[in-house]
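With one protein chain removed, the remaining protein chains of the complex are shown where they sit.
Just so it is clear, A, B and C label the chains in written order, and each chain counts residues from 1 on its own.
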Amino acid sequence: MTEAITLAIDSQFDHVFLVGLSVHAVCAGLGLGDEAAGAVELSVVEAVNNCVEHAYREEPGHRVEIHLAAAFGALRVAVRDRGRCLDWAAACARADAYAADAAAEGGRGVFIMRSLMDGVDYVSTDGLNELILIKRLPSAATEAPRPAAS
Amino acid sequence: MTEAITLAIDSQFDHVFLVGLSVHAVCAGLGLGDEAAGAVELSVVEAVNNCVEHAYREEPGHRVEIHLAAAFGALRVAVRDRGRCLDWAAACARADAYAADAAAEGGRGVFIMRSLMDGVDYVSTDGLNELILIKRLPSAATEAPRPAAS
Amino acid sequence: MELAQRIEGSVLVAKACDHRVDARQAADFKLQLLALVAADHPLIALDLSDVDFIDSSGLGAIVAAHKQLGTRGNLVIVGAKPAVANLFRLTRMDKVFRMYPAEAEALAALMH
Partner (left out) sequence: MELAQRIEGSVLVAKACDHRVDARQAADFKLQLLALVAADHPLIALDLSDVDFIDSSGLGAIVAAHKQLGTRGNLVIVGAKPAVANLFRLTRMDKVFRMYPAEAEALAALMH
């Protein structure tokens, strides 16, 4: 059984919180507990921020799409833009260096996504860039939202 | 200041709850209290159900879009399909008759939307059908979500 | 749609175990409710205390069971949360179905 929804915003930071709120609610509805839903929310917000900031250089008027689909026991989120693409291998390599630098003001987004999600990948084809985030869903036996184990 | 997000699902009842959950969360984030957010959620779910059931006759593979935008102190939700269109005046006239019939198993969707929202309209242009739902947002002074006055 | 069933005296208590009763489950929900009526349970307490959201198709399933039951019996609602109670009130179904905050009150009323 697949359950799927697509979200889309214009490339502006002002709209990103609406994505975060929606993603959190969708995750809760798919059975993720509050902490896991918050982890997906944060990862998606980081990915969408990167589209606005880097792929579109904060230029409004472009579209960022967030495709959420639950299937085979996992949530798959694809964050799509048609802006500048990213050297994913280099970004991953840099991510760990930045994360270790306590004085860095930025550069933590990729590290955060890779830490919180069960899988992260990036593909760019014909001008369409897609960052893919995977989070395992609780099995049916534990499907009810559980209190956050913080 | 406009804040906007678009949601989209395939024309299947299985996906509608994801729209409901997202809409509720977006409404809460825009300052609506829990009861008002629930009213918008229900109205949008009724509208999307109608697209699936009537506009697309429960045929999957078609797109239903939900455009949410907050501006000028109101939330505007446009539910869009490209299926069969609706005689809105006739639907409104029938809505009140159905609502008065306690034994009717269906026919309450339009009545519900018109009761819960501050404005409802329907336009169909070049094959694009758009049901528009308007809900006033609390003014800045009372922007914090208030407990539902049930 | 999981509908957990239990007999309490002369009353069948049926509890909707989903958080949402919407068009996705309405057809199945209606069939299950009609099956209870067909199985000759004239007194039914429908527990909606786990339901956070119900739409007009979910409501329609309950109306269908109530119609099928006719004057042979009674179907009452237990534990409706605010969003659910609001829909019953808005559609005036709170005049058709007696609504009780808790099961004990529903049982007491149904068994006289």
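The rule is simple: a contact is a pair of C-beta atoms (placed from the backbone, for glycine too) under 8 Å apart; a residue touches a chain by one contact, two chains touch by 3 or more.
If you're wondering where the values come from, they're calculated on a predicted model, not measured in any experiment.
A.B. asks: From the touch rule at the top of the page, work out which displayed chains the omitted chain touches.
C.D. replies: A
A.B. asks: By the contact definition given up top, give the residues of subunit A that touch the hidden chain.
C.D. replies: Residues 13-14, 16-17, 20, 34-35, 38-39, 41-42, 45-46, 49, 52-53, 99, 102-106, 108-109, 111-112, 115-116, 148, 150 of subunit A touch the chain that is not shown.
Assume only the chains that are shown with their structure count from here on.
A.B. asks: State which chains count as neighbours of subunit A and simultaneously of subunit C.
C.D. replies: For subunit A paired with subunit C, the chains in contact with each are B, in label order.
A.B. asks: Which chain maximises the distance between its CA centroid and that of subunit C?
C.D. replies: Computed centres place A farthest from subunit C.
A.B. asks: Any idea how many Å lie between the Cα centroids of subunit B and subunit C?
C.D. replies: Those two chain centres are 25 Å apart.
A.B. asks: Residues touching two or more other chains, restricted to subunit A: which are they?
C.D. replies: None at all.
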